[in-house]
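A single protein chain has been removed from this complex, and every other one stays in its place.
A, B and C label the chains in the order they appear, each numbered from 1.
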Amino acid sequence: MDFTLSDDRQALVDVLGRFIRERYTLALRHKASQDAPGHDQATWQQLAEIGVIGALFDEEFGGFAGSPYDLIAIFETLGHGLVSEPVMPVLMAGTILEQARPDLLEDIIAGQSIVVPALFEAGGRYDHTIIQTRAVNTGSGFTLDGSKAVVAHAEAANALIVSATDESGSAGLYLVPTDAEGVFIRGYPGNDGSRAAEISLTNVALDEGARLGDIALADAAIAKGRLALCAEALGIAEWLKTATLDYLKTRVQFGKPIGSNQALQHRMVEMVVRIEQMRSAVINAAAAMDGNGGGTDTTARDRAISAAKYTVGNNGIEVAEESIQMHGGIGMTMELDMTHFARRAVLIDHQLGDADHHLASYIASAAAA
Amino acid sequence: MDFTLSDDRQALVDVLGRFIRERYTLALRHKASQDAPGHDQATWQQLAEIGVIGALFDEEFGGFAGSPYDLIAIFETLGHGLVSEPVMPVLMAGTILEQARPDLLEDIIAGQSIVVPALFEAGGRYDHTIIQTRAVNTGSGFTLDGSKAVVAHAEAANALIVSATDESGSAGLYLVPTDAEGVFIRGYPGNDGSRAAEISLTNVALDEGARLGDIALADAAIAKGRLALCAEALGIAEWLKTATLDYLKTRVQFGKPIGSNQALQHRMVEMVVRIEQMRSAVINAAAAMDGNGGGTDTTARDRAISAAKYTVGNNGIEVAEESIQMHGGIGMTMELDMTHFARRAVLIDHQLGDADHHLASYIASAAAA
Amino acid sequence: MDLSFSPEEQAFRDEVRDFLKSELPARLSDKVRTGKHLDKAEIEEWQAILSRKGWLAPHWPKEYGGQGWSVVQRYLYDIETSQAHAPHVVPFGLSMLAPVLIAFGSQEQKDHWLPRMLNGDDWWCQGYSEPGAGSDLANVRTAAIRDGDEYVVNGQKTWTTLGQHANMMFCLVRTDTDGPRQQGISFLLVDMEAPGVEVRPIITLDGGHEVNEVFFTDVRVPAENLVGEEGRGWTYAKYLLTYERTSMAAIGSSKAGLAWLKSIARAEMANGKPLIEDALFAARLARVEIELANLETTTLRVVASAAQGGAPGAESSILKIKGSEIRQEISSLARRAIGPYAQPFPPEIDVEGSNEPAIGPDYAGVITPNYLNLRKLTIFGGSNEIQKNIISKAVLGL
Partner (left out) sequence: MDLSFSPEEQAFRDEVRDFLKSELPARLSDKVRTGKHLDKAEIEEWQAILSRKGWLAPHWPKEYGGQGWSVVQRYLYDIETSQAHAPHVVPFGLSMLAPVLIAFGSQEQKDHWLPRMLNGDDWWCQGYSEPGAGSDLANVRTAAIRDGDEYVVNGQKTWTTLGQHANMMFCLVRTDTDGPRQQGISFLLVDMEAPGVEVRPIITLDGGHEVNEVFFTDVRVPAENLVGEEGRGWTYAKYLLTYERTSMAAIGSSKAGLAWLKSIARAEMANGKPLIEDALFAARLARVEIELANLETTTLRVVASAAQGGAPGAESSILKIKGSEIRQEISSLARRAIGPYAQPFPPEIDVEGSNEPAIGPDYAGVITPNYLNLRKLTIFGGSNEIQKNIISKAVLGL
């Protein structure tokens, strides 16, 4: 039993952490979210160079890490820096491509290509198996029609992985270049300052090789995406804790630091307990994924991930709301860094299933077990 | 809009309150719960004399009050004194007898006769329509076979009102003298120090007049019973608040009253807010019942009662647990009066449907509306 | 006990309903209902309608042009206007300054300012909070030095709601730095268009511009703009803070918000059925609905007690605590209800008067900003922590 990071992993996290502290500012992030591509391209290049993208994937595919423990270490660090780069979408897309098109990973790892998944639709809420997008086999390829909802970092991508149902009712995944005719991407900033887009597909013609495989290919990608979000949320919560604690110690009211108020002290302790539980939930999810790396029994993995996403969603929002509350008026303003962390802490719950969704999944899975 | 009590009602409450303070001790209560009849017969006589039993019923039936506002005023006062007398069961039984056998009310109001309802069974949880007890029409009367669960104050009663299903599948109510052959009453003290019993009915022969009517007769009685419990719980919570506040002011730890701890102050405020909400919920339920006194639209009444029972159950338990916690070690002991109030505050939620049950009822009723 | 309203009160409620039905433009109530922000012209449009009816300051005594409504009438009016999604009247002049002027102002001040309020001539803002003087108002440091017939004001105010629209501010300034902090504070009326006044927007975490910082650099204010006595501003501010607080329960807003939330929960689908039928969501909805029904009666109890002459004191802190919690919970549930569409930042906030089509369901855009904006409810107007301290001291004696 060992909860410490391996030397390699620790080294990567240290490099990434230092890079964020020294080079990645919130000003950069705010600027990037104002328009396409919605992230800072120089940052992306540097993330590739220090090996962050490669660390998402196994050596077999040209990466050099890729274990669930690598993922949580990286994403916690990204969360702690509120980095709004397409790392999570690329992790998800790359996980699908590992199985379907491993040849594409080299450019992705090098930061030359960005592929993101577009798996959810407006009517589907958090269920990626509800698909209205249609694929028609034309003999020499496919045409796609439909739309995709709230696709993170779509404007940054040169290709999307789109789910669609064909004439036989079978759902599959398709690789769609973003410059293909009929692809319309309506980008927008999010309430958390990261960027996403609505995508419409009108008679989009694809060649034969575009079909990557069955929708089931998305399962592992979604699981990893969720794990990544959990770790990111943990990093954000840790940052919020430190900032709020610092504020309690320095802000003076009625002639004494507000942290001398016992009522706030006890609430701060509750925040700390919540965050320890978040960390454990993330570790549990990584361990369950690690244990199911090769197998086909994904039930335990998905249950642990739902437990983690539930824990992180619930506690993360509570941490955010308490951070705002304890900061008082200043916590309501955009000028404070804290506010941006808090907004992301809330909105991250709305990606890949919120706390309610995952509590229900957990219950259903426990009942089935 | 007037939230004050009428002069008559205030006078009754004053008399009852004074009687409790001067004559009804917890020692009396503890002693009574040790064995049958499970209450203090002298107290019961005095309650009758000062008009408490009469105040449960309308003039039409020999009483002199009986409105929902009368009920909440009386039961709040009883709760505040932790009175463990069969007032609530008699209210319920009397409400049924008003329709079916008004001639029996005179003796009840005089304190000469105690009739209690036995409407719930072991497999039925909080649903009185799940009835395994069978009634067979013998031509000259009925025989009853079955059992009833957790019947409050059954040992004190000279008759029970028992629900049973006949050969045609129709559920009805039957008046069963407790001394009838085949009636076995197994009494026990409750975890809240009030007394109840399991009842078994083996080939109990009743005469023709024993059938009081359809099970639907029980609806108004159950509604009134729930309202009474809500008001009782409010009275208990008020007592707990006063006692806990007093303890916070007088108990010294680390050289100062524990009430000087801001964390406890804020929790005490939350308790106060909860109790204000309990009071409002009880008033809402009484108002809804008042508005439906003559009509047949009982949906609004039942929804308001479910809202109240949910509020009171949830908040009452929280008040009890916080009272124990803030008392610390001494709050764990039977020697403190507080403990007995707290136990009743918890266990009262298990009578006539707990907070979960009533939240579900509320939702179902809102969906139907 | 009698929870019904008297025939007179019911007739009054009918009158309010009729008025709203005929006079409230659907254009405005639609915006309010769906959580959109109103611009200055729209707010003034509605205030002009009320002014014509004589209902812009109905809570004022009749002698000053009010209707002299009872607390019950005011409660009914609040509920009805909220449920009809009428715009909120800007309260700073009408509800916050006016009571102080009526109680402590000179005859000249009353004669000058009150009719202008009823006529909508001025847009008032409040200058209490400063950096370092939020919950701890006695810490006010903005200085007003007497210089002949004028005060010279230097300092900074913050959290000035809608200050960007205001031409006048009533504020607390320090006229004396000796003695206890509460002394030496005065109550001053400042022309926002005077030289040396600078208003800078504060963008709040919902991305909106509702509050401002206001900087004073050698701003000259006529001495006749001092309200009451020099050094007694703290007393006047306290008076204001305890005046009329049952509205803090915000029953009407919460009821309107809950109705809107339910319509959204009926439209959203989750696991193949309307979200409102999801057991866990339905339970949360029911809990807040029950809490709100309870709080409405709690509020009525305070109103009834006030109607019988009992002054709503620290009990109003209970209303503030629970009322703000309920409104926040409703806004959280709305955010949760819309699922992934909580994320897009609505274009109408991004670009004023944008005509871009909505992203996702048309109701979705404003919901997350509204959730974020309403975090303020437990912070401003005396944070809920301060309210708990007040109850602890004043009601519980701890």
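The rule we apply is simple: contacts are C-beta pairs under 8 Å (C-beta built on N, C-alpha and C of every residue); 3 or more make two chains touch, one makes a residue touch a chain.
All figures in this text were calculated on a predicted structure; none of them were measured in a lab.
Colleague: The chain left out touches which of the shown chains?
Modeller: Looking at the complete complex, the unshown chain comes into contact with A, B, C.
Colleague: In the full complex, which of B:26, B:110 or B:149 touches the chain missing from this view?
Modeller: Residue touching the absent chain, from the options given: B:149.
Colleague: Can you say which of A:11, A:36, A:216 or A:273 touches the chain missing from this structure?
Modeller: A:273
Colleague: Of the residues A:2, A:22 or A:179, which one touches the chain left out of the display?
Modeller: Checking each option in A:2, A:22 or A:179, the one touching the absent chain turns out to be A:2.
Colleague: Suppose we count only contacts with the excluded chain; which residues of chain C make the list?
Modeller: Residue positions of chain C that touch the missing chain: 279-280, 283.
Colleague: Pick out the residues on chain A that sit against the missing chain.
Modeller: So the residues of chain A touching the missing chain come out as 1-6, 69, 245, 248-249, 259-260, 262, 265-266, 268-270, 272-273, 276-281, 283-284, 286-287, 307, 310-311, 359, 362-363, 366-367.
Colleague: Even though one chain is hidden, which residues of chain B still touch it in the full complex?
Modeller: Residues 120, 122-123, 125-127, 149-150, 186, 188-192, 196, 198, 252-254, 261, 263-264, 321, 324-325, 328-329, 331-335, 339, 342-343, 346-347, 350-351, 354, 356, 359-360 of chain B touch the chain absent from view.
Note that in this section only the chains that are shown with their structure count from here on.
Colleague: Between chain A and chain C, what distance separates the C-alpha centroids? Give it in angstrom.
Modeller: 38
Colleague: Where does chain A touch two or more other chains at once, residue-wise?
Modeller: 261, 263, in rising order.
Colleague: For chain C, what residues touch not just one other chain but two or more?
Modeller: 385, 388
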